[in-house]
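Excluded from the complex is one protein chain; the other protein chains are retained at their positions.
Chain lettering (A, B and C) follows the sequence in which the chains are written, and residue indices restart at 1 in each chain.
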Amino acid sequence: MTRLAITYALLMALALASWLVVPAGYALPIAAVKAGLIVAVFMDLARAHPVPRIAALVALLLFALLCAGTYADVATR
Amino acid sequence: MISGRAHALRITVWLVVASEGLLFAGLFALYAGYRAEYPRGFAEGVGLAVGWLGGTNTLVLLTSSFAMAAAIQAGPRAARRWLVGVLGLGGVFLGLKGAEWAIHIGDGLVPGAHYAGPHTPGTALFVTLYYAMTGLHALHLVAGLAMVAWARRREDPAVTECVGIYWHFVDLVWVVLWPLFYLLS
Amino acid sequence: MSEPTAPPPSFWTEPRGVRTWLATTDHKRIAILFFVGTALALMLGGTFALILRVELVVPDHGIVGAHAYDKLFTHHGIVMVWMFMIPAIPGVFGNFLVPLMIGANELAFPRLNRASFWVYATGACITLAALIGGGVDTGWTFYTPYSTTTPTAVAVVCVGVFVLGISSVMTGLNFIVTVHTRRAPSVPWMKLPLFVWTIYATSIILVLATPVLGLSLALVGADHVWHLGLFDPAAGGDPVLFQHLFWFYSHPAVYIMVLPAMGVVSEVVSTFAHNRPASYGGIVVATIGIALVGFFTWGHHMFVAGMSMFDTGMFGALSMFVAVFSAIKMFAWVITFYRGRVVLAAPVLYVFTFLFLFLFGGMTGVAVATSSLDVHWHDTYFIVAHFHFIMVGATLTAYLAALHYWFPKLTGRRYSEVWARRAAVAVALGFVGTFLPQFLLGNAGMPRRYYAYPEEWQWLHVASTCGAGLLALGLGTTLVYLGVALRRGPPSGDDPWQSRGFEWRTPSPPPAVAFSAPPVWERDAYSYEDEVP
Partner (left out) sequence: MDDLLRRALMLPPRASSAAAGLDHLHYVVLGCALAVALVLFGLLGWFVVRFRDRPGHARVRPGARSRRFEVGLAAVTLAVFVTLWIGGFAQLRAMRTPGPNALEVYVVAKQWMWSFVYPDGTAAEDELRVPVGQPVELLLTSRDVIHSFYVPAFRLKQDAVPGRMTSLAFTATEAGTYDILCAEYCGAGHSRMRGRVIALPAADYARWLVAHDAPDLARAGARLAHERGCLRCHDVRAVAPPLLGIYGRPVPLADGSTAIADAAYLTESLMDPAAKVHAGYAATMPSYLGQLSAADTAALVEYIREARP
């Protein structure tokens, strides 16, 4: 339970920082950190069986692939 | 080979999360492509957003995610109370989101032909993507609320855990959506 | 279903009554329902194809007008791709055989399995309603801005295909969880039959790629109804971005179509060569490799669409990697016949056709991926011939091989071997007659989806139509003798091909509950070593 509370506090801190303090340039990296925390702790992927971990990794890889392929096409035209 | 219902349910919910994640990937790819083509139009679009509503919604959803995680670890009686918290916070999120949409529609920020927002090239696309992505997210959130209500009645730890993972996924999508539409101006 | 004459009780006869069939959660009965659905789709799609081929016999107006022609090739594409090619082998043979091959009585979620069929039927009905109600003339690729501006029933077809997509995801989900959690103890991962590996890999693509198709068609449908302008050039939208979303699904989709066919070929080759597959590990690596690397190559459909040179280079190179996996399988299949005991029958004749056509289908894919040749060939009949070599040449022939190979397993009866061989030869010759001329048409520069064409190419079209007639004759004959065998075929026994496959270790046709307890199989699915003195 304390593990969850600490993570929750961290997430709220990061959200508030990204919102009020930190310049816009860091918004996406902070979002990535928060996403990582949610997946690892709240969704308990850190201690999960390898199969869900592989599924999450492949989904993330394909998500990034589609965004990168589309962005690269427009950016390098 | 771990057989057993909990393991099968956990794989299933992670596959659903992966599948829904890729449903959002298409929209994120469109956002990436159009942001590359119209950086100024998108920056101006982010300027239009109601900052405090977005921020508050982020804090609300993070709290609901914490409540859900607590419900998974808690005993049957405590879980039911945590899940009421999740339902409440989810409702608050939808309320704020509805208010936000009402404000924007009032300002004429409507996708498609009746768009009356700033005419910087790309801003109309930004608004259309805003409605598409937050709309799809809200749809998934409503589905999540229905599943949480069902899990609360079932009082089956395996079911609660799976619904929890799906709920965290909905929160995860919002965590990434929030900077795109509220911070990156 | 007609009642075979007093056979032992099997899943055909177990719970009686049509209502039990419609509400069944038995994976074997759901497989038969999928067979009926996909066979009807094949016949409908095939009829559209024949009308197209008869129309193209004359360089200008033939039997249908230009607008009707556009609708026909669109419907041919939609019905064939989403109602036959994608659901057929996983829906019919995956459903029937995967539980039998892993020693399970059922899929992980029987009710989800039933739902996946009825969602498929609903999606098919919605799509067919739109096709009858006015039809769609955008091509199965729905390129914007034409798809968002044409006044045809695009929105309804988008809903129909979206629902078919939901059925795909359901089926994929079910198979993945089944293979992970329902394998009998004597079937560890590295003893899994190759057909189960291909269904598992296909399910990964079904679950991960279909949502992106769902989104792109939802956007086209919504744009058609509420004019969102997301891809409308006048509002600053970029049609090339739609193509990115569409092909991100549609290239992995062609691997959804070919991977199960490869699984069938692996099984048939191993059985009729009575030999262990040449490289079990190599085929498994290639199967999973195709499923994952298949996602990296969608851009080779857009070399001349206005995509940047950087992306063109990246996608061309990556396409070469996915081609290597197919090549590995081709080598493995051929070498499996080395030092075997080769028995010739209809299934293996279809597999020889598969090997021949898949080689040239695959190599023309490599040729197009060089990106410079694609500038000449893109959107011409060369591409039509390339993907028909894979879709019809490889997947349909493998489907027919599966139909003949597992006909005894499904029905407990033998088909007429003489007629089967004649039909196989007719299908092979008819296919080559249909699509070889189209390679030449592509070289000559005839674009795709052309209603009228210059006269000098007419003789090639006439040849192609004759080939199509022979192909249709071959398929029609197959329908006839299999129908006859269903009623009056002699009993086949439990393992007519002396195969070591796990699926043959249960009675044919299997009872409603195949395994009273998890089976214990000492010898694995390819253990033909006991034939060697």
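Observations
The rule is simple: contacts are C-beta pairs under 8 Å (C-beta built on N, C-alpha and C of every residue); 3 or more make two chains touch, one makes a residue touch a chain.
Note that the coordinates shown come from a computational prediction; the quantities given were computed from them, not determined experimentally.
One chain is not depicted; across the entire complex it touches B, C. Considering C:105, C:279, C:458 or C:477, the position touching the chain not shown turns out to be C:279 (whole complex). Considering C:21, C:118 or C:356, the position touching the chain not shown turns out to be C:356 (whole complex). Considering the whole complex, the residue from C:425, C:440 or C:512 that touches the absent chain is C:440.
The missing chain, though absent from the display, is touched by one residue of C:64, C:115 or C:304; that residue is C:304.
Considering the complete assembly, subunit B touches the hidden chain via residues 37-41, 119-122.
Residues 66-67, 70, 137-139, 143, 145-146, 149-150, 233-234, 236-240, 273-276, 278-279, 281-282, 303-306, 309, 312-313, 316-317, 319-321, 323-324, 327-328, 330-331, 334-335, 337-344, 352, 355-356, 359-360, 363-364, 366-367, 369-373, 375-376, 378-380, 440-441, 443-445, 447-454, 460, 529, 531-533 are the ones on subunit C that touch the missing chain.
Assume only the chains that are shown with their structure count from here on.
Chain pairs B-C and A-C differ in how many C-beta pairs they share in contact, with the greater number at B-C.
In this assembly, the C-alpha centroid of subunit A lies 14 Å from the C-alpha centroid of subunit B. For the pair subunit A and subunit C, the distance between mean C-alpha positions equals 37 Å. In subunit C, the residues that reach two or more other chains under the touch definition are 180, 208, 212, 238, 241, 244-245, 248. Residue positions of subunit B touching 2 or more other chains, listed in rising order: 2, 7, 11, 15, 18-19, 22, 25-26, 29-30, 33-34, 37. The part of subunit A that touches subunit B in the complex is made up of residues 1, 4-5, 7-8, 11-12, 15-16, 18-19, 24, 27-28, 30-31, 34-35, 38-39, 41-44, 48-49, 51-52, 55-56, 58-60, 62-63, 66-71, 73-75. Of all residues in subunit C, those touching subunit A in their complex are 180, 204, 208, 212, 238, 240-241, 244-245, 248, 292, 295-296, 298-299, 306-311, 314-315.
For subunit B in complex with subunit A, the touching residues are 2, 7, 10-11, 14-15, 17-19, 21-22, 24-26, 28-30, 32-37, 51, 55, 58-59, 62-63, 65-66, 68-70, 72-73, 164-165, 168-169, 171-172, 175-176, 178-179, 183-185.
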